[in-house]
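Note that this complex is displayed minus one protein chain, with the remaining chains in position.
== chain A ==
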Amino acid sequence: MAKQYDVLFRLLLLGDSGVGKTCLLCRFTDNEFHPSHISTIGVDFKMKTLEIDGIKVRIQIWDTAGQERYQTITKQYYRRAQGIFLVYDITSERSFQHIMKWASDVDEYAPDNIQRILIGNKSDEEEKRQVATGQGNKLAKDYGMDFFETSASTNYNITESFTRLAEQVLAANKKDLDLLRASVTDELNLAALEEEEGITDGAAASQKGCWC
């Protein structure tokens, strides 16, 4: 049986309630857009397989609820992510200001080598814009992140931003990828690998972690 994927990892969508996290995800995985999405409760799950650089990458994406009350629950998911989208809404100054809080939560709860990317969503709503593109650029630069303005509604920069984060995660785990290239039949489960490393707190774990 042909293998379904070469590499598996987890991405997480974070940001204030109503910035469009679920819409970004639906556009990416199903190419659909629902203007009045019901609110996410807790954490939702979707997946998609991409091909990057000849590698079949299966991405599990966790879509979180933005309301503060849920953060006890959603923080439990940070630890096992390899990449994080920090999403704000360009029509909401408030959601932009909160990126700092989201970023510091990520620093506190996510693994050290987590890859992050900043997203300013709803770029089609230019007439309601409250956050200039330059502000987003600057913040991203300060944090050493890549930055995309996106629109789930018009399908602008969606695939680009997901692909970019996936590439970053791959690059950050290059060592393991090189191992993968040496092998043609195995799958690399970065998700499982990270966990192993987290538990044993040592590089030795990478020897046994993933080659299932």
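Here is the rule we use: a residue touches a chain if its C-beta (ideal position, glycine included) is under 8 Å from a C-beta of that chain, and two chains touch if they have at least 3 such contacts; residues count from 1.
In this text, contacts and distances are computed from a predicted model.
Going by UniProt, what is the name of the one chain that was not included in the view, given "ER membrane protein complex subunit 2", "Rab-GAP TBC domain-containing protein", "Cytochrome c oxidase subunit 6B1" or "Proteasome subunit beta"?
In UniProt, the chain excluded from the picture bears the name "Rab-GAP TBC domain-containing protein".
Taking the entire complex into account, which one of A:17, A:135 or A:163 touches the absent chain?
The one listed residue touching the chain not shown is A:17.
Can you list, in ascending order, the chain A residues touching the missing chain?
Residues touching the hidden chain, for chain A, are 17-18, 22, 26, 30-47, 58, 60, 65, 67, 69-70, 72-73, 76, 153, 155.
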